[in-house]
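I am attaching a structure below and will ask some questions about it afterwards.
For this depiction, one protein chain was excluded, whereas all remaining protein chains were kept in their positions.
Letters A and B name the chains as they come in the text, with residue numbers starting at 1 for each one.
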Amino acid sequence: MTILSIEGLTRQFKGLRAIQDLSFAVESKSITSIVGPNGAGKSTLFNMISGYLKPTAGHILFEGREITGKAPHLVCGMGIARAFQIAKPFPELSVEKNVLVAATFGRLGPRDRQATTEHAIEVCHLAEWRHQPASALSIGNLRRLELARAIAARPTLLLADEPCAGLNETETREVIDVLSTIRKSGVTVLLVEHDIKVVRRVSDRVIVIEAGRKIADGTASQVFSEQAVIDAYLGTAGA
Amino acid sequence: MDAFNGRIPAGIWGLSAVLLAAAVMLPFMLSPFQIRLAQQILLFGGMAVAWQMLGGFTNYWSFGHTAFFGLGAFAAGLLAQQLDPSLSVAVKLAIGTVFAIGLALVAALAIAIPVLNLRGIYFAIAMLAFAEILAEITKTFDAFHGTSGFPLPALLVPGLTKVQLFYFLFLLLFLTNIAVFVWLRRSRIGMGLTCIGQDEDTAAMLGIPTERYKLVAFVLSAVLTAIGGVLYGYSLGFISTGSVFRIDISLNLILYTMLGGIGTVAGPIIGAALMIVLTQVVLGNLLDLHMMLTGAVLIAMVILAPKGLMGLARKAWDRRRGAAEGRP
Partner (left out) sequence: MNGTLLFQTLVDGLILGGIFSLSAVGFSLIFGVLGVVNLAHGVFILAGAYIGLWLKGALGLDPLAAIPVVFLVLAVIGGALQRTLVSAAVQRGSLMTSLLITFGASLILRDLLILAFGPDIQSLSSTWLLRTYHVGGVVIDGARATGLLASLVLLAMLAIALHAMKVGRAIRATAQQSFAAGLCGVDSNRIYTLTFGVSAGFAGASGIIIGMINPFSPFDDAYWTLNAFVTVVLGGVGSPVGALLGGLMLGEISTLSSQYIGPRFPNVFIFCALLLMLIVRPNGLLGNAYKASV
C-alpha cells in the first residue's frame, strides 16, 4: 500500500531548480532511503513534504490526501513527523518535557500522552537524562531526543534527516537500533542518509537523486551497482 | 498532572489565602496615601501579569501595551458622555467596560494578523508604533477630546471612600488577571507558548498551532489591559491622551516583569511593588531622579539577574537545599 506519493514535484529558487519533476511513491511500513550528493535537493524535498516550503509545481499525497502547501502543524497533525539533522530541541526544557510536547500535539492529540512519552523515552534510551535540560545533552543523545520526539508524535510516516551524521560507531548503532524499532511498530520511515553502510543496513528501498532529479530507484544492492549512481554519488564520496 | 503541570502545592494555596485576606483588610487600616500606593501596585502589577500572557512565554514583547490601556479608558469615558445621564454611574461603568472589551477585541484581532507575523524587535517596535498611532489619533481628531481631556462620571458606593472603592475594583481585576494567567500557563496553550518562546519553527513542526495560540494570548492580554484602562480612567475622573496613552506605562510593565522574574506570577507583582514604593516613597521628594533610578535598576537586572528576583530566590533556595542534602 502506498502511504506517500510525490507527483511531478518541482521547486525553483530564483534561477536554481532544486527539485525537478520528481515522482516516487513510498510503500507503507517500509524504510525508504533518499541518497544523493550534497545539494542534490534532499533537504528541499523534506521541507516541502513537512510544509516548510511550497512547491513551485507538483503534488504531494499522504494516505491518498493532498497535503501540498499545508502548514507544518497541520501536516504534523496528519501523522508526518520529522527528525532534524541539526537537532532542534527546546533548549531550556527537560528531555521529558520536550518529548511530552510532541506527544501532546501529535497526530492523536493529548490522549495517553504520558504513556507515549514514557514509551518514546525508553525506546530511545533517554531515561537517564529525562530531567536534564536539552541544552546539556551530547550530540548522540540529542539525535535520539530528536527521534524520541518524532516517535512521541505517533506518526505514520517519519522523515529522518541524516540521523547518523557526525556520530561515532556506537552512537550510530544506537540510532539504527531505534530506527528498526520504529519500523517494527508499523511506522513508515523516509530516511535521508549519507553513510552508505547505514543505508545498506536499514533500507528496503533506495532512491538516488542528483541535481533535483531521480536517477535510480530500487533495492540497495541494485542501486549501488548502477553506473550512473557510482559516477554521481560514490565517485565523489570515494574521492 | 504531568511534567508541565505539577499540583499547586498546599503551601502556595495557604499563602495566597493569607495574602488575599490581608489585601481585603488592608484598605481599612492604611492611610489614603498608602491605599493609593497599594492601588497602583494592584493595577500595574496586575497589568504586568496580563502583559506576560504573551510576553512572559515568548519573545513577542509588546512595547505598546498602553495602546489597549488608553483605548479602554477612552472608549469607556467617551461612551459615558453619550449615555443617558439618568443612568447610575455603576451601570455606565459596566456598559463602558463591555464596550471597551469589545473594542479591544476588535483592535487586537485587527492588529494581530499583521504584527504577530513580525518577530522579535520588529514586533516590539510595531506595537510601539501602534500605540503612538492611537495616541496621535485621539489628539488629532477633536471628537476624541484627547488634547483638552474630558471628565468621567464619579463612581460612589456608600460606606467606602473613593480610594477604598477603586482599591477593591483594582483588586478584582488583579485577581482576574492572575487567574487567567495561571489557567493559561497550565493549559495546552501555555505549553505551546512556552515552546514558541524556545523555538517557533520547531514548535510548528511538532504540531503546535502557533498562530492560533499567539493570537489567543495576545487578545486575552489586550482585553484585560483595556479593562485596566477603563478602571484607571474612572479612578482619575478626568483623562486626556497624555494621562492614559503613555509610553512609560508600556515600558514599566516590562520593567516590573523583568525585575521580579519573567514567566512567574509573583515576579511582576513584586517588581511593581518594589518600583512603586521605591520611586514614590523613598525618592518621593527627588522627582528628578526617578527616571535615572528606573534606568539603573533596569540595567542592573538585565546584566546581574536576567531571571529577576524570583530567579535569584530560586537559585538561593536550590543552593540551600543542595547544601542540606550534602551535595556540593
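Basically, contacts are C-beta pairs under 8 Å (C-beta built on N, C-alpha and C of every residue); 3 or more make two chains touch, one makes a residue touch a chain.
Values in this document were obtained by computation on a predicted structure and should not be read as measured data.
Novice: Among the options B:Q34, B:N59, B:T176 or B:Q280, which residue touches the chain absent from this view?
Specialist: With B:Q34, B:N59, B:T176 or B:Q280 as choices, the missing chain is touched by B:N59.
Novice: With the missing chain put back, one of B:I8, B:I133 or B:A179 would touch it. Which one?
Specialist: B:I133
Novice: Quick one: say which of B:G14, B:P114, B:P151 or B:G322 touches the chain that got left out.
Specialist: Reading the full complex, the residue touching the unseen chain is B:P114.
Novice: So which bits of chain B touch the chain we can't see?
Specialist: So the residues of chain B touching the unseen chain are 59, 61, 63, 114-115, 117-118, 120-122, 124-126, 128-130, 132-133, 136-137, 139-140, 247, 251, 254, 258, 288-289, 291-292, 294-299, 302-303, 306.
By our rule, only the chains that are shown with their structure count from here on.
Novice: Averaging only over C-alpha atoms, locate the centres of chain A and chain B and give their separation in whole Å.
Specialist: 44
Novice: Provide the residue numbers of chain B that touch chain A in the complex, in ascending order.
Specialist: By the definition above, chain B touches chain A via 2-4, 188, 191-192, 194-195, 198-199, 201-210.
Novice: Report the residues of chain A in contact with chain B in the complex, numbered from low to high.
Specialist: 50, 52, 71-73, 76-77, 82, 88-94, 96-97, 100-102, 104-107, 110, 113-114, 117, 149, 153
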